[in-house]
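Only one protein chain is missing from this complex, and each of the others stays in its spot.
So, chain A:
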Amino acid sequence: MMDKPTILIIGAGFTGCALAYDLTLRGFSVTVVDRGEICSGTSGRTHGLLHSGSRYCVNDPEAAVECIEENTILRRIARQCIEFNNGLFLAISEEELAYKETFKAGAEKCGIPIRWMDKKDILSREPAINPQVLGGFEVPDGSFDPLRLALAFAGSARNRGAIFLPFHQVESIHIDGRSSVDFIILTDRHTGRSIEQHADMVINATGAWAGKIAEMAGVNVPVIPSPGVMVAFEKRMSNYVVNRLSLPGDGDIIIPQRRMSVIGTTSFEVNDADYIPVDQGMVKEMVDRAIEMIPAIARVKIRASYMSARPLIQTGTNARSLSRTFKVFDHETDHGLKGFITITGGKATTCRVMAEKTADLVCEKFAWRKTCQTKDFELDSYRTFYNRQA
């Protein structure tokens, strides 16, 4: 038996935290570094929708199946940070009503349990919804607390031996003579000091920043940061997650969260995701779209508007594709660079399976015969992430 391989994960968003947990359970020695704390990038600023897959059941069934499977698993392992009040897909226009059968067939094919509700039923449960509603489907959507979901994974990893180094910025990645990643240089942002960190394998889990980190290792990852706006209102207008019964578009989801309602989102592309100012035009568009679903929201004050940059993967590359929703780039087969993997794309709902697929590849590289166990246990309390290390 060889010594525990050491794995260094760059990025402490959903993917990095879930991956740290998975690899730790499989017996690897794991360190996670991030230039911020936990979820300081895209993950923290996510909309907070636990997808049932319904959103994708017509145009992207593969992603839809992945979502409903993960939704079911997270219900079991991450109850502590999720509200399970289901979601509604509303038909407000005749056009949306005409989409009913297509949606129903899609959901059934993907194994998503749905139920048709008539206008009266919907309005009796959710009196704030547009009274012009013609009907809608009830689906098993939920909403989650972004930071706590990541902390639950991170805490569970840390409690089993993973080391987290928040506020450590990657400065450079060094390759040895056999074209294998040797070590990385980090700056400890708490002290300003420089640190050299060795690892048998480095995993780039930096989402929208994956291209920049890969560049440091001299390889290309075709990721474009693709931000969208979210607008949080001061009042909770529904208990269900509210969606439109149509193909995915801009501003068609309102997510209840604590005493707020959060609407999103839009999509455009930027080169640098470090600071993305909020576009007031998009905020206005979101408010208008929210009013179409819940008219009374027009009188509710905006509490916050914010931008979050998704990692959009450019298609047409020879990357190893595991699904349309996320990609694991094996830089050894793609570029001849050993000891370096990139995982990016995907969504919060599927972070656990993203970690599973990445960890499978890591196991393959080290001929390490351990299978994924992250489905099996409830995660530790998110608060334990902050336990002082013994």
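As a convention for this text, a residue touches a chain if its C-beta (ideal position, glycine included) is under 8 Å from a C-beta of that chain, and two chains touch if they have at least 3 such contacts; residues count from 1.
By definition in this document, contacts and distances are computed from a predicted model.
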Per UniProt record, name of the chain withheld from view ["Fumarate reductase iron-sulfur subunit", "Fe-S cluster assembly ATP-binding protein", "Acyl carrier protein" or "Integral membrane protein"]: "Fumarate reductase iron-sulfur subunit"
Sole contact to the chain not displayed, among A:4, A:100 or A:125: A:125
Residue among A:83, A:96, A:200 or A:356 that touches the chain left out of view: A:83
Touch with the omitted chain, as defined above, among A:278, A:291 or A:312: A:278
Full-complex contact with the absent chain, from A:148, A:244 or A:310: A:148
Residues of chain A in contact with the chain not shown: 36-40, 43-45, 48, 79-85, 124-125, 145-148, 167, 169, 188-192, 230, 232, 236, 239, 256-260, 262, 274-275, 277-278, 280, 303-306, 381-388
